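Here the complex is missing one protein chain, while the rest keep their positions.
Should a chain be cited, it is by its letter among A and B, assigned in written order, with residues numbered from 1 in that chain.
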Amino acid sequence: MKNKENNRILSAAGIVGKQVGLIIIALILATIFLAASGYEPLAIVNGILEGLTVDVAGTIRWATPLVLAGLAICVTYKAEVFNLGVDGQLYMGAAAATAVAVNLPKDMNHLVSLLIVFLAAMAAGALFAMIPALMKVYLDTNEVVSTLLLNFIAALYVEYLVTGPLRDPEAGTNLNASAVLGENTWLPRISFFEPSSANVGFYIAIVVMIILTFVFFRTSFGHEIKIVGSNPVLAKYAGMKPKKTILQVMAMSGAIAGIIGAVEVTAVQHRLLAGFNPDFGFDGIVVSLLANNNPIGVLFSGIFFGALKNGGINMERITDVPSAVTDIVTAIIFITISAKFVIPKLRRKGTEKTPVRQGGK
Amino acid sequence: MSIAVISDTLASMIRIATPLMLMALGGLLCQRAGVFNIALEGFSLVGAFAAIAVVQFTGGNVWAGLIGAILVGALYSALFALFITKFKADNIIASIAMNMLGAGLTSYLLRAMFGVQGAYSPDKIKKLEMINIPIIKDIPILKCISGQSVVTYFAILLIVVIYIMLFKTRLGLSICAVGESEVAAKTAGIKPALVKWQVVLISGALSGLAGAYLSTISVSQFSENMIQGRGFNAFTALVFGNAHPVFSSLVTLLFGFADAIGIRLELVGMNISPSIIQMFPFLFAILALAVSSYTTKLKVKGVIGHKKKKEKAA
């Protein structure tokens, strides 16, 4: 038994070690890149270190949407569904949050109004996620393509809202935005980190993470997600309803995406802005993959990418290194994760651990 | 609508469809070979940037820009090919990573090479002459075909070339075989990895050209994220067109038409928000996707299409 525990810890450590290795490779490549184009080579590494030490606030600000996006991705990924539409769903969530918030009475109780705003955002995100989900279930439409297309529709829809129906009449001609929301719908920022926009959304992300962990590992629904994800035919044979499970996980994913939209609107911008979303959804895929689709891991990888993003922004402000280099780092991590590198030594070890193939033990 | 307006709308349909067609023609080869390539978006973004960079450094030579974009597009796609063949990377994830890397690289290089953010126009650019086709240019409506750029005519020629290659040559047969069953193709002596390399490089080159068309012919500048989902639309078009060169190209024309109509409405001064108009091709794509997946489903279920023959035991 002891041995088994040890094995498990070793294999977990192996996974974490591998992921950390990926990050280091990506950072080295980025550093070479910076050096080659004549910038300060260590800029990106310094930026991250700063984000994890001096400027924790900025890291938390960016980690919040990234952790949530990672969670939104890992819910569906467990069921082998690719929701690449988190970006669209969060736009819809933000739109719904804004539309509700500007119409709430200004003297309404703070908590109640926030609750209403967030529920509206979650509902909108979930509903928008139902379009590709229903198409997948009833028409066998590949959700990868449909969600990608719907992202553009949602982004354009928000653009339409802030240039039309929801436009702030007092805004300047160059600013496409809604009116500023009433303060009773503002999600509080974390006072410790003032004046940064690090906000209570981070706590929400942690709560969502805990809920998902519980759902995945301790509930019958979690078991169904796992089986549907690894073999839908088995799920059907065992009397589960794979189609229903797919709709459920997509709804959950969309709702989480909606929360991101609501957090960005109510805590960061306090208004709806066209194109406010720097592709959190795509980053969420890397966040989730780097964490092996484990919700607890998503928290840590989300914080890492938060530090990366924040580091990039700080770096651009202080030095003249373009912040786009962080996108390059992310993309490198992304593509290396997708690869199945065969490391012969590790392989042999792996097979030793598998139980006897033939004969007794 | 007057005949002139119709002709104008059709001409802009063809202009808009040209890059989509190029991307779809490359993408459908990948699709046939079983490579799920939604990296067309990233390939063409890199191509668009490369074209502008080459134009800048050659003192405004668009021809050089186009060729540069083709080469850089192919080079960039080689990374994708490497990962999906050598490292057995998941096609979807690798595609998205390529799109992300394309966006990051171009915006980084925009700063690093030209010191600007957002968009860059080269100092000098000698725009290509549009080609007028005699006789056709004087026929009403049909004249929409005339007065297009050389890239458009190349794309149209390419439909035929790809058609022949796919259905009449060894390479085409190998592509289809690999897409159907890699193991089976292997036992017939074909190297699936090699075939995949070929189709990905072709799609990279064509997407690069598509990007160059957007940055040097449609407009004269590179701007961040300037592909705006055209790669995904092209992918949808090839899905809807059943990965058939002729049908897929026709579908890109439909997409172009949806876009052109929107622009026309805007010109006419109809009170529709430009954001809504920009949605048209995407709404159309979603619809196309739904229809094509539904018909595929019916086909599999045998509701429509072929009958299975069963041989009686002799």
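Rule of thumb we're sticking to: a residue touches a chain if its C-beta (ideal position, glycine included) is under 8 Å from a C-beta of that chain, and two chains touch if they have at least 3 such contacts.
Here, contacts and distances are computed from a predicted model.
S.K.: For the complex's missing chain, which UniProt name, "ABC transporter ATP-binding protein", "Succinate dehydrogenase", "Response regulator" or "Phenylacetate-CoA oxygenase subunit PaaC"?
M.R.: "ABC transporter ATP-binding protein"
S.K.: Out of A:9, A:112, A:238 or A:318, point to the residue that touches the absent chain in the complete complex.
M.R.: Final answer for the missing-chain contact: A:238.
S.K.: Looking at the whole complex, which of B:6, B:64, B:159 or B:173 touches the chain that is not displayed?
M.R.: Hidden-chain contact among the options goes to B:173.
S.K.: Per the definition of touch given earlier, which of B:190, B:237, B:263 or B:279 contacts the omitted chain?
M.R.: B:190
S.K.: In the whole complex, what residues of subunit B lie against the chain that is missing from view?
M.R.: The missing chain touches subunit B at positions 164, 168-170, 173-174, 176-177, 180-181, 183-191, 300-303, 306-314.
S.K.: Over the whole complex, note the residues of subunit A touching the chain we left out.
M.R.: That gives, for subunit A, the contact residues 4, 218-223, 226-227, 230-231, 233-234, 236-240, 347-348, 351-352, 354-361.
FYI, only the chains that are shown with their structure count from here on.
S.K.: If you average the CA atoms of subunit A and of subunit B, how far apart do the two points sit, in angstrom?
M.R.: Centre separation, subunit A to subunit B: 29 Å.
S.K.: Would you tell me which residues of subunit B are touching subunit A in their complex?
M.R.: It comes out as residues 36, 38, 79, 83, 87-90, 92-94, 96-101, 103-105, 107-108, 110-112, 117, 228-229, 232-233, 235-236, 239, 273, 275-276, 278-279, 282-283, 285-286, 289-290, 293-294, 296-297.
S.K.: Quick check on the complex: what are the subunit A residues that touch subunit B?
M.R.: It is residues 37-39, 82, 84, 135, 139-142, 144-146, 148-153, 156-157, 159-160, 163-164, 279, 282, 285, 289, 320, 322, 324-328, 330-332, 334-335, 337-341 of subunit A that touch subunit B.
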